[in-house]
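Omission of a single protein chain aside, the complex is shown with its protein chains in their original locations.
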Amino acid sequence: MDAHATAASSYAKVLGALLALTVITVLAAGFSFGSWNVIIALGIASIKASLVALFFMHLRHDKPMSAVIFVTGAAVLGVFLMICTLDSNARGDDPVRPATRDSGALAISVPSSPSTPGTPAPGQSRLPGTPTKPR
Amino acid sequence: MNAWIRSVLMPVQGTAYAGRVDHLYLFLIYLSAFFFLLVAGLTGYFVIRYRRRGPAERTPNITHHHGLEIAWTLIPLAIVMYVFFWGFHSYADLTVSPADALEIQVTAKKWLWQFEYPNGVRTINELHVPLGKPVKLVMTSEDVIHGFFVPTFRIKQDVVPNTYTQLWFQATVPGMHQLECTQYCGQGHSTMLAKIFVDDEKKYADWLATGGDLGKNMPLAQFGAMLYDIRGCKTCHSVDGVRGQGPSFKGIWGHPVKLSDGKSVMVDENYVRESILFPQAKIVAGFEPIMPTFQGLLREREIQALMEFVKAQK
Amino acid sequence: MTDNYLSSPRGFKSWLTTVDHKRIGVMYLASILFAFLLGGIFAILIRIELLKPGHNIMSADTYNRVFTLHGAIMIFLFIIPSIPAALGNFVLPLMLGAKDVAFPRLNLASYYIYVAGALLAISAMVAGGVDTGWTFYTPYSTTTNGSVGLMTFAAFVLGFSSIFTGINFIATVHKLRAPGMGWFRMPLFVWGMYATAIIQVLATPVLGITLLLIIMERVFSVGIFNPQLGGDPILFQHFFWFYSHPAVYIMILPGMAIISEVIPCFSRKTIFGYKAIAYSSIAIAGVSFLVWGHHMFVSGQSSLANVIFSFLTFLVAIPSGVKVFNWIATMYKGSISLEAPMLYAISFLLLFAIGGLTGLFLGALATDVHLHDTYFVVAHFHFVMMGGTVMAFLAGLHFWWPKMFGRMYSEKWARVSAALIFIGFNVTFLSQFVLGSRGMPRRYYNYLDQFQPLHVFSTVGSWVLALGFLIMAGYLWASLRKPMDAPANPWGAVGLEWQTSSPPPEHNFETVPTVTGPPYDYSPVEPEPAEVHA
Partner (left out) sequence: MSAAATSQGEFLQHHFTTPEQQADAGKIGMWLFLVTEILLFGGLFVGFAIMQSLHPRAFLEAHHHLDRMLGFINTVVLLTSSYTMVMAVHSARTDRRKRVIVYLLLTLICAGIFLGIKCVEYSHKFHEGLLPGRFYSHKGDTVPGQFMFFSFYFMMTGLHGIHILGGMAIIAWVLRRAARGDFSHSYYTPVDLVGLYWHLVDLIWIYLFPLLYLIQ
C-alpha cells in the first residue's frame, strides 16, 4: 500500500513539474535571448520528455531493454539530423551555392497556382530569383 | 600490361586528371584480382583437397584463432584506409578549380545541354574548349536533376535545379569528346548527349570570334538538317511520322493542325517561328506543353534554316 | 507421422487465418517467388530491348516504366522479404526451439499488409505505370505523370510489413529461446536475422515518411523537396538513402546468415570464428546507418560530407571481409560435399567477393566520380544483391526445402540449374563492369554503337540465367508432386530445426528441446542420414 501511495504521489509530482516547465517555456519565449531561445526551448522540451519517459513510461524502474531500445532509436535519429544539418550547412559555405537562403531575392512566394503537379511549364520554368550568378 | 588493361577497360585519357583516376583504378583492379584469386583459390583448393571421402568422415574441432582474426581485420583495414586517402587525395583536385579557369555557364533542361561563353556566345549540345587551358563549368538545371558526365575526362557532377554545381577540367587530347547525361531525367534521358570539341588555341579563338557561326556557307535546308540534329529538335520531333514527345515534322508544312484548345492553325512560317520562340503559345492537340523556348538561343538565320528543313519534310 | 503443419488443420480457410509461422512462411515464399518471376520477366524484357541501340521491342517511355518496375518489384516485393519473411519466418522459431514467433497475429498481419502492398504496386503498374526509377528522385518524381502516388503508397505499406517482421524477430530472439540456448549458442542465422531486424525497425520508418512526403509534394506542393519553391532536392536523397542504404544490408545480412549455416553443414565442421561472425553482423547493422551518403558523391552534396561518407564506407568493408575469411577457414580440413545448397554457397562466396571488391572502386571518391551512375554500379549491386543475396536465398531454399515440404528434389537437376545460373549470371553482369568503366550510363534506353557487343553478351547471359531458373522451377515443382520422402535430417546438420520431423508438426516439436552444448558441434554427428537419400 505504501508503495502504491508513493507511486501515485510521485506521478502527481511529475505532472506538476511538467506543467511548471510548460509555463516557464512559454514565458521564456517572451524574451529574446538571441540564438539561445531555441536552445532553451528545446532544452526544456527535452527535460519534459525525459520526465515523461523516465516516470510515466517507467523507464526508470523497467528492465534495461526498454531503455536500450528507446535510446538507440533516439541516437539513430540524432545521427540523421546531425549529418543532414552538417551537409546543408557545408553546402551553404560553398562559393557556388546560390542564394537559396532566405533573402529578399528569393521569390518563392506562393507555389504556382493550383495547376496539376505535372510538368512545370517549361519556357518559364526558370523561377525568378534563380539566375543570380555565383560571385 | 597496364596500358593494355586500361585500353580494354577505360576510355581514352582526355585530361591529366584522368590519368590519376586511372592510376587508382588500376591499383584497385590489381588489389581486387589478388583478393578474388585468394578467395577463389582457397575455396577451390579446400573443396578439392577436403572433399568428402566417406559417409563417416570426421573433422577436427577448430573453433577460432585470434591471430588470424586480428590479421584479417587489421590488414584489410590498413588497405582500405590507404585506398580512402588515395581516392580522397585525387578527388580533392576536382573540387578546387584554378583561379584563371575559363568559366562557361551550363544549363541543362529536358533534354538538351546549353552552354554560354563569357562573351555571350551560346550553343546547344556542343561545347568548344581550348586545348590545355583549365575550363570551369558552372551548371544549373531548369527542370529536374541531370548529370554531366564526360567519360574521357573522368568527371561527373549532377546538375540540380535552383542550385549551382561546378566542375573543372583541362583537356589534353584534341578532338571530340562525348558528354552524357547520367541522372535519370525521363523519356529523352539516353538521347541527352552533347559533344565536346577540344580545339587548339587558334581554332578555338576563331570559333569563338565567329560566335560559333555554323553553316555560314551552307544552303539553308542543309544547315537546318544539321541544326535539327545538334540543337536537340530530334529528341522529340521525328521526321518519319513516328509520334515522339512532340509532333513529327513529316508532312506537316502547309497543312492545318488541330490545337489543344480546339482551334486549328496552318503550319507556315509564322506558326513555326512562334513555336520555336514561344512554344507554349499554341499546343498541338494531344501533346504536353513541355517544349523549352529557344528565344535568344537561335539566330535569325538558324530559325530560317530550321523552317526550310521542316518545309522539306514532305 | 502424417500429422504435420501442412496437413493439419485442413482446409483453405485454415491457411488464410493461420497464425502458424511455418504456414505464414510458406505463403510468403509463394508470394515472393511470384514477385521474382514478375521482376525476372521485366529483366528479360530490358535485356532484349538493349540488344541493339534504339527501338527494339518497346518505346523509351515503356522502357522507363519497365526498369522502374523491375527495380521496385525486385527490391520491395522480392529481396527484402525473401529471406527474413519467407525462410526466416519458417526456420527462426525452429532454430530457437520455440513454438512460434513472439507475436503470431502480428506475423499474419505482416503477410496481409505485404499482399495489400503488392496489390497496390500492381495496380500502380496497371494504372499508368511509374517511370521514376525505384529511387523516386525529386523533382522528377513529383512532376512526372503516371501513378507515382500509388506506387509510393504501395512501398509505404510494404514498409510496415517489413517493420512488423523485424519487431517480431527481435522480440522472439529475446524472449523465446529454448532452455539452455544462451546468446552465443544461437545459430548464426539467428544472429544475422537479429541484425537485419534491427535495421528494419530503425530505418524503414524514415522511408515511410519520405514516401509520404512525396505524396504530399504531389498533392499539396508542400515544397520541402521542390527547388522551385525553396525546397532542397538533395535533402530528398538524404532521406531516401538513409533508409535505402541500410536496406542494402536488410538484403545482404540474411544472405550472409544462410551461408553461415550451409558452409559448416556441408563441410561437416564447426564454424570458424563464431563470435567474429556474430559480432560482424551487428557491426554491419551499426555502420550501415552511417554510410548512406556514398550514393550521393556527385549529387551536389557538400565535399565535406563526401569525404566523411567515403571514410565511413570503407569501414563497412571490414566486417564483410571478416565473414568471408571465416567461411573459408571453416572449410579448411572439413569434409566437403557439394550438394546443391553448398554449390550455391560457393557461388555466393565467389560472386559476393567480386561484388564486395568492386565496392572499393565505388567507395573511393576519385574512381566513384567516374563510375557513378554507370553500368559499373549496376553490375556491382547485381553482384551483391543477386550474386550475394539471391544465391544465398537459393542455398537456403535448397537447404530447407526438405524440411519445409518433406520432399527431396532432384539433386542432378539442381546441379545443372546451379551451374547454368552461375554461368549465366557472370556472362550477364561481368560484361557490365566493362560497359560502365567505358562510360555507359545506367537507365539508358538508347546507347552509342561502341557499346553494342558487350550489351549483346550481357543479353545472351540473361537467357542462360532464365533457363537455369526455369529448370529449377521444374524440379522443385516435380518434387512437390511426389509423396513425402525426406528424413528429418537429410544433410546431417546440427541445428534444432533438424531435430523435428520433416515437415515439422503443428507446434514444431513433440517435446520442447533443451540445448546443452555449443552450436555447430559437428564432431559427433552421426552419418546416418546421408544414405537415406543417396
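We call the chains A, B and C, going by the order they appear; numbering starts again at 1 in every chain.
Rule of thumb we're sticking to: a contact is a pair of C-beta atoms (placed from the backbone, for glycine too) under 8 Å apart; a residue touches a chain by one contact, two chains touch by 3 or more.
Because the structure is predicted, anything quoted here is derived from the model rather than measured.
Novice: Which shown chains does the chain we cannot see touch?
Specialist: Within the full complex, the chain not displayed touches A, C.
Novice: Among C:26, C:98, C:125 or C:312, which residue is in contact with the omitted chain in the full complex?
Specialist: C:98
Novice: Thinking of the whole complex, not just what is shown, which of C:40, C:187 or C:230 touches the missing chain?
Specialist: Final answer for the missing-chain contact: C:230.
Novice: Can you list, in ascending order, the subunit C residues touching the missing chain?
Specialist: Where subunit C meets the chain not shown: residues 98-104, 106, 163, 166-168, 170-172, 174-176, 201-206, 208-210, 213, 216-217, 219-224, 229-232, 235, 239, 507.
Novice: Where does subunit A touch the missing chain, residue by residue?
Specialist: Touch with the absent chain occurs at residues 4, 7-8, 11-12, 14-15, 18-19, 22, 25-26, 29, 32-33, 37-38, 41-42, 44-45, 48-49, 52-53, 55-57, 62-63, 65-66, 69-70, 72-74, 76-77, 80-81, 84-85, 88-89, 100-102, 106-114.
Basically, only the chains that are shown with their structure count from here on.
Novice: Subunit B to subunit C: how many Å between their CA centres?
Specialist: The mean C-alpha positions of subunit B and subunit C differ by 32 Å.
Novice: Using mean C-alpha positions as chain centres, tell me how far subunit A is from subunit B in Å, no decimals.
Specialist: Here the centre of subunit B sits 39 Å away from the centre of subunit A.
Novice: Residues of subunit B that contact two or more other chains, please.
Specialist: 143, 161-163, 165
Novice: What positions in subunit A touch 2 or more of the other chains?
Specialist: If we look for residues of subunit A contacting two or more partner chains, we find 100, 118-120, 125, 127.
Novice: Where on subunit A is subunit C touching in the complex?
Specialist: So the residues of subunit A touching subunit C come out as 65, 72-73, 76, 79-80, 83-84, 86-88, 90-91, 93-94, 100, 106, 108, 111-112, 117-120, 125, 127.
Novice: Spell out the residues on subunit C that touch subunit B in their complex, using ranges where they run on.
Specialist: Contacts found on subunit C: 60-61, 64, 131-133, 137, 139-140, 143-144, 227-228, 233-234, 267-270, 272-276, 298-300, 303, 306-307, 310-311, 314-315, 317-318, 321-322, 324-326, 328-329, 331-338, 346, 349-350, 353-354, 357-358, 360-361, 363-370, 372-374, 434, 437-439, 441-448, 521-523, 527, 530-531.
Novice: In the complex of these two chains, what residues of subunit B are touching subunit C?
Specialist: 8-11, 20-21, 24-25, 28, 31-32, 35-36, 39-40, 42-43, 46-47, 50-53, 55-65, 68-69, 72-73, 76-77, 80-81, 83-84, 86-91, 94-95, 143-145, 147, 149, 151-152, 154-158, 160-163, 165, 178, 180-191
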